[in-house]
Each structure stands twice: as structure tokens, then as C-alpha cells.
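A single protein chain has been omitted; all remaining protein chains appear in their positions.
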Amino acid sequence: LEEALIFEIGDTRTTGVDFSPSPLQGRGPGRGEVGASAGDENAPLPTLSPEGERANRLGGLERTASFGLPGLSEPETVRHYTRLSRQNYAIDLGLFPLGSCTMKHNPRLNEKVARMPGFADLHPLQTMDTVQGALGVIHELAHWLKTLTGMPAVAMSPKAGAHGELCGLLAIRSALEARGDARSVILVPESAHGTNPATAAFCGYGVENIPATAEGRVDLAALTARLGPDVAAVMITNPNTCGLFERDMKAISDVVHAAGALVYCDGANFNAIVGRVRPGDLGIDAMHINLHKTFSTPHGGGGPGSGPVVFSAALAPFAPLPFVEKTDAGYVLVEEETAGEHHAQNFGRMTAFHGQMGMFTRALAYIMSHGADGLRQVAEDAVLNANYILRSLDGVLDAPFGASGPCMHEALFADDGLAEGFSTLDIAKGLIDEGYHPMTVYFPLVVHGAMLVEPTETESKAALDQFIGALRSVAERAKAGDAALKSAPHFAPRRRLDETLAARKPVLVWKEPVVAEAAE
Amino acid sequence: LEEALIFEIGDTRTTGVDFSPSPLQGRGPGRGEVGASAGDENAPLPTLSPEGERANRLGGLERTASFGLPGLSEPETVRHYTRLSRQNYAIDLGLFPLGSCTMKHNPRLNEKVARMPGFADLHPLQTMDTVQGALGVIHELAHWLKTLTGMPAVAMSPKAGAHGELCGLLAIRSALEARGDARSVILVPESAHGTNPATAAFCGYGVENIPATAEGRVDLAALTARLGPDVAAVMITNPNTCGLFERDMKAISDVVHAAGALVYCDGANFNAIVGRVRPGDLGIDAMHINLHKTFSTPHGGGGPGSGPVVFSAALAPFAPLPFVEKTDAGYVLVEEETAGEHHAQNFGRMTAFHGQMGMFTRALAYIMSHGADGLRQVAEDAVLNANYILRSLDGVLDAPFGASGPCMHEALFADDGLAEGFSTLDIAKGLIDEGYHPMTVYFPLVVHGAMLVEPTETESKAALDQFIGALRSVAERAKAGDAALKSAPHFAPRRRLDETLAARKPVLVWKEPVVAEAAE
Amino acid sequence: MRYLPLTNEDRAAMLARIGASSIDDLFVDVPEAARLSGPIAGLPNHASEMAVERHMAKLARQNLSAGEAPFFLGAGAYKHHVPASVDHLIQRGEFLTAYTPYQPEIAQGTLQMLFEFQTQVARLYGCDVANASMYDGSTACWEAIVMARRVTKRGKALLSSGLHPHYVSVAETMAKFTGDALQTALPTLSAETDAEALLEAIDRDTSCVVVQYPDILGRIADLSAIAARAHEHGALLIAVVTEPVALGALKAPGDMGADIVVGEGQSIGVGLQFGGPYVGLFACQERFVRQMPGRLCGETVDAEGKRGFVLTLSTREQHIRREKATSNICTNSGLCALAFSIHMTLLGERGLRDLAMLNHGLAVQAAETLAAVPGVELVNDSFFNEFTLKLSKEARPVVRDLAERGILAGVSLGRLYPGADALAHGLIVAVTETTTSEDIAALAAGLKEALA
Partner (left out) sequence: MRYLPLTNEDRAAMLARIGASSIDDLFVDVPEAARLSGPIAGLPNHASEMAVERHMAKLARQNLSAGEAPFFLGAGAYKHHVPASVDHLIQRGEFLTAYTPYQPEIAQGTLQMLFEFQTQVARLYGCDVANASMYDGSTACWEAIVMARRVTKRGKALLSSGLHPHYVSVAETMAKFTGDALQTALPTLSAETDAEALLEAIDRDTSCVVVQYPDILGRIADLSAIAARAHEHGALLIAVVTEPVALGALKAPGDMGADIVVGEGQSIGVGLQFGGPYVGLFACQERFVRQMPGRLCGETVDAEGKRGFVLTLSTREQHIRREKATSNICTNSGLCALAFSIHMTLLGERGLRDLAMLNHGLAVQAAETLAAVPGVELVNDSFFNEFTLKLSKEARPVVRDLAERGILAGVSLGRLYPGADALAHGLIVAVTETTTSEDIAALAAGLKEALA
């Protein structure tokens, strides 16, 4: 199971890529090696010397010293990464119950579509006549997102959920400034994703917490009490991170609006309600949608994501550039140049180019595959699966909000009742030995030893039953104080890793072992 | 690690494929369900009843009863096969030293090229004007194969090595019959692949063995003595299955030809000599080339292969249909209709359509990538790697023909010197625990407990050193009589499997467990 | 040379270990005269991946692919939609770059899949058992004839005139050398199959009757009577199925009495690929299992009693039995069998039935539309997704004419039966779920013009 690092098996003279000779070859002294190197790794590393009439044009800044980038032949490369991949857990291998992450099946059709040369091989700055189909994809996806959320506008360019939050808050800030009412504080529930307060701070706001009720929802009274002329917006996650639908959402929106503030909704959990509830009907002003959560674009071991943001009519004029418009002459990408005509209040550009096109094609393929009826079924099955887990573990694990109504697409448990010295972490690591990825742990912070389980709609009943059995078994061992659980996992590529050591003495890049250096 | 069978997890009402409605929908009574089934698996299984004016046209032979084919949703399907795949060993995971099988790196460029719609999405019976590029691929590959072997003709249609052998023997038989000299016996060395005698028998020949010399090569004197008017051909594997080049190949060809017979060469080991020796220069009349061995098309867990056969001038007129010719008007596929004009002696058709196009595109991409210089380097590195293994195990394993000269691309060992009760099988299974696929065992039959190790040219020196270390360690345990080795493998998805039980009471298909049947 | 990991330093060190002074020393056993001193002349040297890809893409663009045109070709190879997940899964290195599962402990993935595949094929065909695949339908058909000879010890096979002519050719090629007697005939352009004639011809010398279902012209005939007659005379019925999707709608040959059912599996999972690789399916009833050719995967247990799978009954095979083997087949079509099995698992019985209904429904629609074109006559009474038209002109030039207009119109009988004047006006048209109403309209319009 040990796989060496590329730095340990490769060297700077090996390459797994062949090239045709450079046209500079033979044009001047000292350049004959270029291109002849393939197949003869003992030739000197190529450099372009500035001598001669037709010398290079590098401005005298050639890189001469080796910088230690190892290469591998193609067979070695394929083997290295294939072997590495097998040390990962993934949806393709089993249920991946990470709460709030929506690890659902990633259809391979999406991958195929995204790789069509007509999408994958387009430059973002081609003339618009040559990219009508690509602009069409953006437009069609935007139409779906607006219709599904019941909102009149959408910004497509945000690169991930947190980037979408930023987009929403910037629009809110622009709208407030436009009416000459700059405000300074964002209210965030205690149970919110960490990105919510981080984003608010990133664009210069102060952040204050809103408390929750005993049943796990936003405390409307406390919120109302806190609202005032300094509050720019409230960020609500709905369904929230306790797995509950915010019953008072419309009332919250109303009091917030009445106080002159705006409502941002964290749409990470949109999967629970897509096709059954339109956020626009709840008074929300801005909401990001994680295409990699609700709309099945792959998580890829940590991205890329994509976080389009839908806007209410109040915020639509402030949406960022660029965006796609349909005109009689075809699709047009509205950028800095043309925005002035009818979108002069835009708050600017958030990223180079136009957003995560590769995710748009995948999400559109997914959305069309499901259609209006299928997406509704997605929400229903996701919620059904989560409630099934919640109720199947009655009496096994403590569900702090089990009496607060049905859960949405995730089930929340706490660590009450575990044996002395046993924690949520032990349950998580024990699940690894049962062949599962653990659930989200220690989040949300409002629940002690939180375990947030999100099965998604793409798990079968048989898979759920098997998982429930495994979780029950591990939970019972944790309650009984089974010592073996403390040292789990035993059957993973690695035992528990020392995260403290990693943080105390950070080793972030590979360095040649000292012995080897001495020998050189 | 246990993965249930699809019959245990699927059912006949679940499907992972959606369809648009059938145009017969609603045309008559009883057919309303068709196409509406997607999303409602409780609808009756669709049948077309023959009632009504616009009934089906199935001739009254509708399949009505369920036949028990289980379906899975797409997520379940992806997971089932992904999990199954992980129980396999493969080149992508490590060295795969199966002698005579040439398990080399399979470049992904080949896979990409084979999937270009211009190749993958062509019907074999399209008009020739619409498939000029595809015929061009066949023609270009044929040119390479003829040039690399120094032979004037090639039959591209054989579907695998054994099919190529059949092709060669049929051409030989046709040639002999054409000169009114039908003969009845094929001579085959004892060390030959089992397909050689099987193929000879399959097309109606008697088979006789040729003995080998003590150094592991064909006994020229014995062969000469056996030749006579009943001998149609001699089948020689060169390099042979003992890993040696048949030094006397040209002399063998000469005596065989002098006796009025022809020389078939099993080209399974062409990888050892490609670019360094042309079989045509050795007097060979026919030789098949395994594209999946020498030319890197994937083995795919047991095929598909592809076995083009090159022919000498003596046999070229008898080559089978179809083949591609270049004319002034473009490429032409010569089939039954046009063959009469200039290829009337062809022995007929061996398969529907034109051969393994999907393998031709891959092989051509591989051949062009290496080029004339690279293919020569392939042979050199393959032979170098094999000799490196042979010599690195001096004193560890017995090499029966170690003194017969350098080996070609595979190294042969015997089981001499193992402890009482230990066999080649134990070494093979022990290698599994070291993380390797075993070598070919008990073949060739002429060596006791044979172990045939073929590393191929795509292994690095580091990978060879690691493998040599592992094999040495296992061999030493077998010599020392380590009991744990007898029960290896211990670290594989399965322990040793009971092959005797499987053969004695063959269970070749899944059947519902009896209990379940009773309950139904 | 991106596929070769050895460096020159490695090579030098390895030669030193071997005790050779140069690589040439390792080729010393090659006769001097046959040793090439350098790369073979007249062939290009190595090329970059980009250059190879460009060259191949250029060749690919010189073809008109099925997806680019209204497309109606069948006759043994069919265009169906293959789900994207099939191709994804078969490309996993653990499947793609594995060998024949000779070491079952580390090949359970391939072996379990083969066991599932065998069961799927047996159930589809209505047979007791199936093997782990053959090269393709045509070679499987010949293997079935040889197997019938082994079982019956007779050498005369009756081939239906409705059997695909390439399958007939393959059998004729082999029979010429093995001495089997084949009775064959050309089909006629009529709605009736040759079932009656076959019934007449069966006698006590007959080893087997070989019937295609649906036949080459798309006609469907009940096999029960032929099976009964064959069995009365001690002969076997071999059914050949070139379009497995048909069995989602039609009774299985095994359920009508066929002893051996063989066919092409290309429709499910494999794709057109200009004719290959395809996958031969081979199934039979339990009593003949030891006479089957090809590999078989069987269930067993391991040393700890866990269920596992192995290749079994290999005493039938060439690597054990050599010249006494039931066949010379070795490498078969494993990866295509995997593709077939995955696609079939995605479909399931429900999906296969839906697919079959959709194919048939579109075929009915197409047949009605085309038969209404002046100069076009529908030959078939019965058909599944493929039928034969009789045109008022020779079909072959019509097909070429339509290809020039960008329509791939079908397979002319002139192409399949060169020289058979009675068939020259015949055109086989196949319709699948990939065919659109626009495609059908385009073909109708094209035929109308071409026949005017």
C-alpha cells in the first residue's frame, strides 16, 4: 500500500511527453539539442542561449539552473496515480454520508458532455459569434435556476459556494450603498457554515450571531430584537444545518425587510427542497446554489465547485459582470463595455472570464435528465432517506432535534450517552472500519459532538439498511466502551494520523533527505 | 470486500436507463403503459398485444413471461462494477510478469483514438465512399505490419492469435491443395502454445510433436528426419516459449521448404525482436501477430484480441477475404464480389465483416508513437529487462536454459531445489502476497514446474529491482519450506480457490436460492 | 519515447549486471544475416502524442459516421445508444489492463462479472448455461455447428436461407477444410421464411439445423416445429440471434426448443466500431455443457469457505487438451462481454423490454411510412426492428446515391449477395431507438427522389 512520492521515483531528466523539434533548432550555435532530446535523456537540459543572429527573445532571463521538478515515463505515471487513487474513499465505492455536502451519484453522462470539444475546447475570449452554443448553455442553465428558485436574476460567475456568498453580500452592500444607507453588520445564526461569517468579514462587515431556539431553528424574537439601522443583512441557511426547515422563514424575511435589511440564504441544502419549494416565495433576496451539491457536478476531492447566485428584484440591478443576454441577434455576453447601457449598477467583476463553464454543462445535463418532475422526486427521496435513517436509529443515537419535526435531507445526532472517554470522533473512525466514509462531525457547533448524516437520494434502501446496521453497531460499541474503537481505523490505508504534529512542525513540501544531499 | 451478485441486489422492474415513449403508445388498448414506465416501476412490464388495427408486427411471438434479468439504477450499477474492478490485479497497478502474454503498458492515447466517432461509430457495411478514413487505417496498419515483418501480404481479419493461426494453416492448406498436394500432418514442437495443436486439429490436420534439444531449441536433426510427403507444415514459435531465439530458424525453413512443406511461425513473442529481426528474412511463410501483445492493445480481462497474419509470396494468393486495396479512386474493400478479378484463390471469409477495427486504431496509434526507432528500442528494452531478471536470480532459482545463450523477452525458471512438498504454485501464490501478479506457471510443458517471467519494456529498473527482491524472497521461503507459503495468498480478495469443486459440480449460472423459490 | 522508462544509465547498469558489453550481445543468437543494423528503412520515427492524435483525427474525419446522418444500417450490426457509464466503467484500468483470470484470487472482479454475464446470456436466450463469450456471432455460429457434430457424430448441417450470408461464408470456408457437409440456399424476397423447406430437409444424417431469428430479412418464424422435427431425427436446433434487443420483445429460442443458441452481442454495450471487436454469445442446454467451446466461469469456494469464482471445465480447452480441445479459441472478447453485461444490468428486464418496444414501435412507423413511397414495397409481414423493402430499382446504386445526399439508407442485398439478381432490388432497413421521425422522413424523401 505504500506509494512513493514522485520526487523519490522520478528525476529531472525523465519525461513522459514527447515533442516535435523546436523550429529554433539548428538556427544558432548551442541550440542543436532542442527537440532531439526525446529518447536521449542524457542530452543536456535544453536552454536557449542568446547568442547568434536569430537568438531567443527571452529578454535575458533564461532559467538555467535545474529546479528539481521530477518526471516519470507514462507507464510509471499511470501506475502512480492509479495506485494513489485506490487509497481514497469515494461515492463510486459506497455511501458517503457527509452532512451538508450532498455527496450524490455523479452521472457519467455529465462527464461526457463536458468533454465535447465544442465546450471543452473554447477560449473564453473568442468572438461571440463563435461561441453561441456555449452562451446558450449558460443561458439555459440560468433559466432553470431562476425558475426553480422563483427569482428574477442569477449571477453565474461565482466559482464555488463561498464565492457565491461573497457575490450575494457584495450585491447587498451595493444596494444599500446605492440608497445611501451603508450598514455595517451581518447577522449569522450560530449553526451557520463557517464560510458565512468568513465571507462577511472578507468583504468588510462586522459579524454577530443570532441565537437558536431549543428546537434548533432561528430565534425569531431574538432576531427581531437585534435588527436595527446597522444591520445590513441576515444570512440564513435553509434548510438549516440542524437538518430542519426554517418554519418562520417568510416571517424572518418580513421583519428583516421591515428593518431595511436584506435576506441572504445559504443554499447549500437546496437539494432538500428543489422542486418542492421556491426560495423566492419565502422573501429571500439572494441565495447561492452549489452546483456540486444539488446538481451533481463532481466534488473532485475538493473542487472545482460552482456557486451561481439568484437574486430578488431588489438586488438584480447590482448583480456582477459578466452575464449572458438573449437578443434578436443571438446570445450576447454583457461585459464592462456594454453593461453601462442597462446594467450600470453592477458591482463589478468577481473573476476573470465567465465562471465555471465545465460545471455548467454538467449541471445542465443533470437538470435536463431529471426535469421538473425528477428534481421534485430528488428532494422527496433525499428527505425520505434522511428521515428513514433518523427514525431507524431511534434509541441508538441521541437526536437532539428529533422532536422538532421531520428532518430535511440530513439527520443530526449528538454524542450523548457514549461511554466515558468515547467521542464522536471514535464513531467516525469506527465507521471507516465498517467500510464507510464517516458523516460530518462536530458540525454544527450548536450540538455537542454533532454527527450530521446526509444520505442523498441516490442511495437505495438496501444501502441505507446496511449503513444503519453499521452505524448502530459502532454506536453500540461506543456506548459499551469497546477499547478497540479508540484506535480505529484498523482497516484503512492509514491508522489515525497525527494532526497536531502536522500543524506544529508544518512540512508542506518535499525536500531531499539530508543524507542524500550530503552525498551529492 | 464482498460484492453481491446483480441477481441478489437487482430486480426485473428496476432500470438504469430512461426511454422516450414508443410511437406505438396509445395506438391500441393495452399499450398505454409503454414508455410511461420510466419513473413508475410498478407499471406492468410492457408487452405489445396483437389486438387492434395497428397492432405490433411480431408475428405472434411476443415474450410474455418474465425471464429474470435484474436491473439496477445507474448509481448502483456504477458502484457494483467499480467495486468489482477493485478485486482485480492489472498492469495499471503493478508489474504483470505473465510469460508469453506481453503485459505492457496500455497507452490511453490508444483508447482516445479508438473512440473518435469517425472510427467507433461506423457501420461495417457503409458504402466505401463514406469510410475512406477507416479503410485508410487498415491500409496503413497493414503497411507497417508487412514492413516490420518483411512479408508481402497480410490478412487483417483474424480476431485473435488462435484465429490467426487458423488463418495461416488454412492458407497453407489451400496452397498445398492448389498444387494438388494435400497433406495431412502438422509438426509442432513440444514447447508450443496449446493453441498450435488445437488449431491444427480444428482445421482437420493430424498433429505430431517435434522434440527439443537439451538447450531448449527445436531439434533440427529430428525435424529433418520426420519431414516427408505427408507433412503439410511446421509450426514454430520464435522466439520460442523457452525464451530463446531459434538459432536455426533459417535452416529449419530451408529443410521444410525442401520437403515441400511450409513454415508457420507463432508470433506471440514478436515483441522480443520487432525492429531488430524481420521474420520474412528467416524463410517464414505465415505468422500471426497479436496486436494485444506486441502492439499494446489492452487485454481487457481476456480479449478482445486481434491476430493479423503476414504471408510470404507463396501464400499471399490464398489469403482470406476481405482486404483493403489502394486504388486511384481511393481505398477499396475487396470482398467476395470483386475478389474474383485478381484474388480468385482466396480461401474465403473467416468472420463477418472486416476484423477488429477497434484494435487496429489502437495499434496504429501505438506504432506511430514509437516509430521505427522506438519499436526497435522496445525490443531491446524488453530483452534487456528479461535478461536482467534472469541474471539477477542466479543462484536463487534454477534456469534450465540459462546456459543456452541470452534469453529473449522472457526468462524461464524451473522448480528444482524447492523444499519437499513445495511447488511452483506455492511460489506463484506467494508472489500475490508480495503485491504481484504471478508469472506464467507450468508452461512450457517441457520444463518441470516451469515459471515463465516476462517483464516487458515498460517496466523501470526500480520496478524490476523490487520484483526481483520479492521473487527472491518467495523462492527462498519455498526452498526453506516456510509452511505459511503453502496457504498463500493471505492478502488477496480471496484465499486459494477450490478449482476441483468447481469442475466436479459445475455451477455456471446463478439460480435463485431454493428457500426463496419455495417462498414464492 | 514516453512509454519507455529505462534511462541510458539504467541500461548501462543492467548490461553490467548481465555481463554483456552491449545490447547487441543479447541478440547474438539471431543469424548475422537477419540482424538489422538500425531502424527499418522507409518507416517514420517516433511521433509525439499530439502528432499521432492529429493524424488519426484526420483519418477519422474522412468518414461519415452513423451519428452524423440519418442512419438505417443493420444486417448483423446495430446502432444503439450506449449509456455513458458503460464506457466509463470498462475503461477502469483494473478491467482494461487485466489479463485472462488465470489467477482467480486476484481476478474476482473479472470472474464474478463473467459469471453474471453467463447468467444474463442464458436467461436472455432461454438456455440453461452460457459461456464467457466468443469472438463474434459468425464464429460462434461455426463453433455451434462443430459442437453439434461432436454431440450427434453426424456431419451434415442444414443452414437456413435466412442466415446472415457472412455467417454462411464463414461456415463454408471452414467446412471446405473440415469436410462437414453444409446445405445452404439463397433467401427469397417474400414474407415467408424457409421454415417449411427446412422441415422437409431434416433427416437422420442431419447434425443440426441452423436458423436465424429474426432472419436476415427481418422475418420472424416460430422455431418450435423445427425443433420438434430436429429432435425426432436426433438432430439439434441451433438458433442464431444477431440482434439481442429483439429478445426483449420476442420469445427466446431456448424456450422454443433450440438446443444451442448463439449470436452477436454487439447491440448491447459494444457499439458499431466498423465491424469489430464484437462479442459472440454462446448458450446451450445443460446436457451439452461439456461439449461447449470457449471459457467457462464457475462458482466455488475458497480455503475459508467464501464464495468465489474460477475458470472451470478447462479440460475442454486448448491449453490443457491441446489438439483434443473442443475449440482452439483462447483469447475471447472479455472486455466486450463486460460492456454487454454492464449495459444489460443498467437495462434490466424492464429496460430491455422498454427498449425493444421503442425499437419495434419506431420500426412499425418507419415501415408504414416507407411502404407509402412510390416504388417501395414492404416484403415482411412480421419483423422486429429491421425489415426488407423491395425497390423498383436495384438497391445498391440507390444506397450509393442516398449516401451522396448524406443519408445512410440501409444494407442492399446486392452488397450481401453479389450476383444474385433475384435479390438485387432488396434493401434491409434497420430502425432503433436512435432513429428519429426526422430521420424516417428524410429517408422517405430520399427514396422518393432516388426512385423517381
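Think of it as A, B and C in the order they're written, each chain with its own count starting at 1.
The criterion applied here is as follows: contacts are C-beta pairs under 8 Å (C-beta built on N, C-alpha and C of every residue); 3 or more make two chains touch, one makes a residue touch a chain.
These figures come from a predicted structure and were not determined experimentally.
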Name every shown chain in contact with the chain that has been left out of the document. A, B, C
In the complete assembly, which of A:Arg247, A:Lys326, A:His343 or A:Lys479 touches the absent chain? A:Arg247
Hidden-chain contact residue, picked from the options C:Pro39, C:Pro70, C:Pro83 or C:Gly361: C:Pro83
In the whole complex, what residues of chain C lie against the chain that is missing from view? 2, 48-50, 53, 81, 83-84, 88, 91-93, 346, 433-434
On chain B, residues whose C-beta touches the chain left out of the figure: 11, 13-20, 38-42, 72-76, 78, 82, 107-109, 111-112
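Basically, only the chains that are shown with their structure count from here on.
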Where the centres are mean C-alpha positions, what is the separation of chain B from chain C, in Å? 17
So the centre of each chain is just the mean of its C-alpha atoms; given that, what is the distance between chain A and chain C in Å? 45
In chain B, residues with contacts to at least two other chains: 74, 78, 82, 86, 92-93, 104-105, 107, 369, 373-374, 377, 458-460, 463
On chain C, where are the residues touching two or more other chains? 1-5, 46-47, 49, 51, 83, 85, 87-88, 93
